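Take a look at the structure set out below.
One protein chain omitted, others in place.
Moving on, here comes subunit A:
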Amino acid sequence: MQIVHVKPLMPPGHVRTPAYLRGKVGVIERSLGVFPNPEDLAYGVTASALPLHRVRFTMADVWGANAENPNDTLDAEIYEHWLEPADAT
């Protein structure tokens, strides 16, 4: 199971990665194939096809000590350009 870190970037514009997941660490639950990048499609420019991954987070991963049920999980589909190996930071 690959551990990934969601890049903690905050660019303006049509971004599909929720802010509350940026900077968090999860695991790739499965990879879903490649899809045109909606961040480009939204502006009508040619979009590169990027791998999309289903990333699983625990509530403890996301909310830390505030998590009511720390072991509950949350899956989010995130494009590869938002992810980096967790040991890279």
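Assume a residue touches a chain if its C-beta (ideal position, glycine included) is under 8 Å from a C-beta of that chain, and two chains touch if they have at least 3 such contacts; residues count from 1.
Throughout what follows, contacts and distances are computed from a predicted model.
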Listed names "NADH-quinone oxidoreductase subunit H", "Amino acid/amide ABC transporter membrane protein 2 (HAAT family)", "Putative nitrile hydratase beta subunit" or "Acyl-protein synthetase LuxE domain-containing protein", with the criterion being the UniProt name of the chain not displayed: "Putative nitrile hydratase beta subunit"
Residues of subunit A touching the missing chain are 10, 12, 14-15, 18-21, 38, 41-44, 63
